[in-house]
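Left out: one protein chain. Kept in place: all the others.
Residue numbering begins at 1 within each chain, and the chains themselves are lettered A and B in the order written.
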Amino acid sequence: MEAIARLIAAEAAAAAEAGTTTGDGLTAMGAGLAYGFAAIGPALGIGNLVGKSVEAMARQPEAAGMVRTTMFLGIAFTEALALIGFVVFILLKFA
Amino acid sequence: MLTAIVTQTGDQVQVRLVPSETTDTTMPEAVLMSASAEAEATETAVAEVKTPPNPVNPAQNEMLWAAGSFLVLFVLMRYFLFPRLKKGTEARYASIRSNSEGAVQVKADAKTDVAEYEKALDAARAEAAGRVDAARQTVDNERTAQLAQVNARIAAARAEADQKNAAARAAAQGDVAAAVATVATRVAELALGKAPDASVVNAAVASTMEGSRS
Partner (left out) sequence: MIALKFPEINEILVWKELFPSFNKISLIAVLAVLISSALFFMAGRKSDVNEAPKGSRNLAEIIVDFIEDGVIMQTMGKEGLAWTPFLLTLFLFIYLCNVPGIIPFFQMPATARMAVPMFLALLVWVVFNATGIKHQGVGGYFKSVLFPPGVPKALYILVTPIELISTMLVRPFSLAVRLFANMLAGHILLVTFALLSEALFQANDKILIPVGILPFIMLVFLTSFEVLVAFLQAYIFAMLAAVYIGGAAHPEH
């Protein structure tokens, strides 16, 4: 949902730019694609990670606290990749 | 390429840098409003409006303000606020601990009291049980004695009756034997022509009766 919304924002921004040159359009498109592709891997990763964590917590509820902490750490590391894609998107648009 | 657009209104000068491709030379409304608002508020003649920079670039002034305020907060927290809060918390924990220790003491005292009471109760119970046992013993003894007496009486009565019985039976047996002997003597006298010896008849009768009885 978030990713789609971000893409819409990117495309809207790209559309706003469309009045200018082809180069700008390509940059905008590349920027949007940069984020879109960057989000694929982390999306799979986070889904897998959280799913497994829930499984672990269900199997061993007494270890839930530890699993949750580790899960958040893992999410933070995995998510960083998607966010770097987002930053690249901004850099492409403004650099 | 950037183009600077300078607008002068009265004694206010507004400067805006725009990409040269853009044909729009008017101020964005929000920027205009804020600029004039600031001009009114601070009464400065010049309001600066810069081109928005790249959003990823860290702005120096913001960084300085953030760093300054963070460090102030950290120093306050480290040397003043946090130790003070922690002291209050520790005081409360200590009071709770001492309260709970007092409670433990009271509980132990109560337990001793309960133990003493139970000891007394046990003693009283044992005494009562002893008394009951003794009473029961007495009653039992009496009952056994009386039973024995009654049994003895019954046994005596039975023995007496048996004796009478046996005597009666012996008398009856004697009568029967005498009658049988008489009959036998008479039968023999008729058969033999002479009276048999009484002792032989008696022995025969006795042996027959013994045999028939057994």
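Heads up, the rule we're going with is that a residue touches a chain if its C-beta (ideal position, glycine included) is under 8 Å from a C-beta of that chain, and two chains touch if they have at least 3 such contacts.
Keep in mind it's a predicted model, so treat the numbers as computed, not measured.
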item	value
Selected from B:73, B:132 or B:157 as touching the chain missing from the view	B:73
Which of B:63, B:128 or B:172 contacts the chain that the document leaves out	B:63
Residue ranges of subunit B at the interface with the undisplayed chain	28, 31, 34-35, 38, 42, 49-50, 52-67, 69-70, 72-74, 76-78, 81-82, 84-89, 91-92, 94-95, 99
Touching residues (missing chain, whole complex) on subunit A	2, 5-6, 8-9, 12-13, 16, 65-66, 69, 72-73, 75-77, 79-80, 83-84, 86-87, 90, 93-94
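Here, only the chains that are shown with their structure count from here on.
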item	value
Residue ranges of subunit A touching subunit B (in the complex, touch as defined)	20, 87, 90-91, 94-95
List of subunit B residues in touch with subunit A within their complex	21, 54-56
